[in-house]
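The complex appears here minus one protein chain, its other protein chains still in place.
Letters A, B and C name the chains as they come in the text, with residue numbers starting at 1 for each one.
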Amino acid sequence: MIIIMQSGATTKQIASVVTRIKELGYGAHLSEGQERTIIGVVGEDRVLMEGEEFTLLDGVERTMRVTSPYKLASRDFHPANTLVPLNGSVVGDIKLTLIAGPCSVENRTQMLETAHAVKEAGATALRGGAYKPRSSPYSFQGLGEEGLELLAEAREATGLPIVTEVMDPALVPLVCKYADVLQIGARNMQNYTLLNAVGESQHTVLLKRGLMSTMEELLMSAEYILAHGNNRIMLCERGIRTFETYTRNTFDINAIPVLKLKTHLPILADPSHATGKREYVAAASKAAIAAGADGLIIEVHCNPEKALSDGAQSLRPEQFAKLVTDLRRIAEAVDRTL
Amino acid sequence: MIIIMQSGATTKQIASVVTRIKELGYGAHLSEGQERTIIGVVGEDRVLMEGEEFTLLDGVERTMRVTSPYKLASRDFHPANTLVPLNGSVVGDIKLTLIAGPCSVENRTQMLETAHAVKEAGATALRGGAYKPRSSPYSFQGLGEEGLELLAEAREATGLPIVTEVMDPALVPLVCKYADVLQIGARNMQNYTLLNAVGESQHTVLLKRGLMSTMEELLMSAEYILAHGNNRIMLCERGIRTFETYTRNTFDINAIPVLKLKTHLPILADPSHATGKREYVAAASKAAIAAGADGLIIEVHCNPEKALSDGAQSLRPEQFAKLVTDLRRIAEAVDRTL
Amino acid sequence: MIIIMQSGATTKQIASVVTRIKELGYGAHLSEGQERTIIGVVGEDRVLMEGEEFTLLDGVERTMRVTSPYKLASRDFHPANTLVPLNGSVVGDIKLTLIAGPCSVENRTQMLETAHAVKEAGATALRGGAYKPRSSPYSFQGLGEEGLELLAEAREATGLPIVTEVMDPALVPLVCKYADVLQIGARNMQNYTLLNAVGESQHTVLLKRGLMSTMEELLMSAEYILAHGNNRIMLCERGIRTFETYTRNTFDINAIPVLKLKTHLPILADPSHATGKREYVAAASKAAIAAGADGLIIEVHCNPEKALSDGAQSLRPEQFAKLVTDLRRIAEAVDRTL
Partner (left out) sequence: MIIIMQSGATTKQIASVVTRIKELGYGAHLSEGQERTIIGVVGEDRVLMEGEEFTLLDGVERTMRVTSPYKLASRDFHPANTLVPLNGSVVGDIKLTLIAGPCSVENRTQMLETAHAVKEAGATALRGGAYKPRSSPYSFQGLGEEGLELLAEAREATGLPIVTEVMDPALVPLVCKYADVLQIGARNMQNYTLLNAVGESQHTVLLKRGLMSTMEELLMSAEYILAHGNNRIMLCERGIRTFETYTRNTFDINAIPVLKLKTHLPILADPSHATGKREYVAAASKAAIAAGADGLIIEVHCNPEKALSDGAQSLRPEQFAKLVTDLRRIAEAVDRTL
């Protein structure tokens, strides 16, 4: 933490900031510039993160954080890539992870048919929502436990591990019974009750970036889970909200290399939500792999025209199969496999 | 819902969209323009909200919603202002509501001292957080039930009703035992499990706009609560996230007149979060009342330099008292009282 | 400027940063923290603004600016309010400035009729565009010099000084011949060729904030004009671009108190563009005055249904007259006059 004094700050004001720093158990280091004095707070400053204690003292202009507010999620703390085991394979390794399936579990036929199709095309895991966060109370809210049972049946039939969203902290134990990976959706990225619950569960987690959350906030949310000793976490960039209207979200492709540098956790991309339109999913998928993503999560539906949610951004199985073929070429061009 | 066909759409494609509309139980009305055909879907289209069923049919260019996606929250549906009773007074009436108090409940002395101070200055309700959503797991997370007990004691001492945040659906019954108003914080605006829980509780709710949420999404979240027959809701504009860095958030003052027009629910403003800096709270408070807000929720702390959270945006009691005096003049200038 | 070294930076790396600082003619001040070393650059650092010279040196993590990048625009440099003379009155004083008129000059009747109407209602200056920046080349682009002549005629008839936009640096001398105030529109806030031209002209300038520009960038653009010795500048907040769709722009009301604190230049608000819809102009105008704005610029049209531009956000003269009456009450409540 650095404390920048106002240009006319008095000696007494400076002394009283120093006193306060020492009261809090830290050291103070003064640097007297031509225009103003700057005070460095020496010691671990993670708990002082916002520096609010100081901005209100007389003569203080503002404060600036020097260290990152997350620790366990940081690559400084854990330099090697974290590899997350997933049903015999590993997320974060040379071989890319490819999660595919419908937005919502709708019925047995739809689920099994899609599961077989994505497996055949090359998917390594199956997605499907049993509990759906919908902005309207009048929209389809998911099949609930029946959906989880259908997902388990699809896993039985195909061998693909299951990724599904959990929204209610009270349902974490139930969802853990069925799912291989608990998905935390974008709207719940800062639902701390839920983050604590999945952290405690020690289950594998797919943590999606909020649609208006910074990368730093994403890492802070991962820190909540890591603080419970659970490091089986994959992060997921899924598009952020901006002023652009031609796409549903803006795919922040920069997040891929930035997060690879800042954290040891694997990073997936969700090109379906990041674009919101089927016609752009292939380009966004290729871009993500080229930028260094560890995998993708893609919406695939056997009959998108009749999907109960997100039809417009879902690929048909044959489109997905074609995309996997194209992605293999990109993967090789960046020394990965698929 | 309006469906816009591509400029070269064939008669067969148009016919097949019409067939699909009828399958779903609606009427279809064709309008043939010079460049393209437009099809109106006749009937209630709230469940068709996104129109995704149609965008994937051959020949369709895009769809546009005509009616708003919310109904119970809409002023069309309920033209008169909803008045929310609060401890003998009423929110949404001529007399403004003024909620004040610390960000977090920290200890008995702080709470009682602040409660008396804001009461004396003219506050009509007391705020204080017992459960705090913090972006860092290492920050102070609130006193929990002990905090609720201190709030109840402060109500006993001052007669001010209590507003406090609930984050965990499982704790809704407990918080209801102590609080007069359940606050849903910005990060939880789309936590549907929580919205359903407070809806069912039939308790009075203060619903804050998410920092990444449109006004329409705020109204959709209110709709979740209203759908449980609970209309004791006050909305709250508390600043949105933009690219601007001189303030913590951007206070969307437009939201006041827009929401007054679109919905019958009362609208408060939170100038403390909307600016993030104490020196701008007075100007933002005056602006909110001048724009037609039904009240304010303001952070006040007896010793902001030592606050455990949000000190930088908290007013001292004497600053709050001065502000109330200034706000009375603005209130009169817009035919309200305080 | 503060330079933050990486946590593992070597003594040699630190020494070489210090050497570079001295080469550039500044002093260096080291502060050795527990985790890392921080180096203060002592001396005027306005020209080092971005600190890029240092971020690429080995061992440097990042740099942080300490002083603001603007100087002449800063209240530190010029503590008293700058008062801008305008046709006998003064902008930035107790008495508020009220500029009103149509978006575009369309014809003689429209211009004269509107000029008389706004004068009678209480306006202190007349606006009207002769050169219009339109996003489509197919939209009405303004009457050009004929429009300037009509504005001059309206001034002659009413005594109101004229505010009109200039877009082309080559036309600055021509527009100066007719206009009392040169308006720099939002799209041209960072058109440096134009800023230099109006700076050199020594003419009074109304500088509008870009729709996605920070307040700091607005002040930097003012600095361009001030650097030519021209301090006859009024700033104008006119709404920024965000994700919200119910309004054309988001009125950043915070900008009023923030700019009043940071700069000595007067601040106006443009509630017409900041909302984009006539029904919200009154609330936004009241909010601006309550927040401390020095005046308003409002679109008024005698026949908005037939306006060639911005009809939807224009008030009719009788609506404007009613608003002025309401604004007088707000002005008094904040110790101003209108």
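By our rule, a contact is a pair of C-beta atoms (placed from the backbone, for glycine too) under 8 Å apart; a residue touches a chain by one contact, two chains touch by 3 or more.
Small disclaimer: the values here were computed from a predicted structure and weren't measured.
**Student:** Taking the entire complex into account, which one of A:Y131, A:F251 or A:F320 touches the absent chain?
**Tutor:** Of the candidates A:Y131, A:F251 or A:F320, A:F251 is in touch with the missing chain.
**Student:** If the missing chain were put back, which residues of chain B would it touch?
**Tutor:** Listed in rising order, the touching residues are 2, 4, 7, 27, 29-36, 38, 40, 42-44, 64, 66-67, 76, 241-243.
**Student:** In terms of residues, what is the contact footprint of the unshown chain on chain C?
**Tutor:** 20, 46-47, 49-50, 52-53, 55-57, 69-70, 133-139, 167-170, 187-188, 190-193, 210-213, 217, 220-221, 223-224, 227, 241, 278, 304-307, 309-312
**Student:** Touching residues of chain A against the unshown chain: what are they?
**Tutor:** Against the missing chain, chain A presents residues 212, 214-216, 240, 242-247, 250-254, 256-258, 261-262, 274-275, 279-280, 282-284, 286-292, 326, 329-330, 332-334.
Everything that follows uses one rule, which is that only the chains that are shown with their structure count from here on.
**Student:** Name the chain whose C-alpha centroid is most distant from the C-alpha centroid of chain B.
**Tutor:** C
**Student:** For the two copies chain A and chain C, what is the rotation angle that overlays their Cα atoms, in steps of 5 degrees?
**Tutor:** When the C-alpha atoms are superposed, chain A turns by 180 degrees onto chain C.
**Student:** From the mean C-alpha coordinate of chain A to that of chain B, what's the distance rounded to whole Å?
**Tutor:** 26
**Student:** Would you please write down the residue numbers of chain A that are in contact with two or more other chains?
**Tutor:** 212, 241
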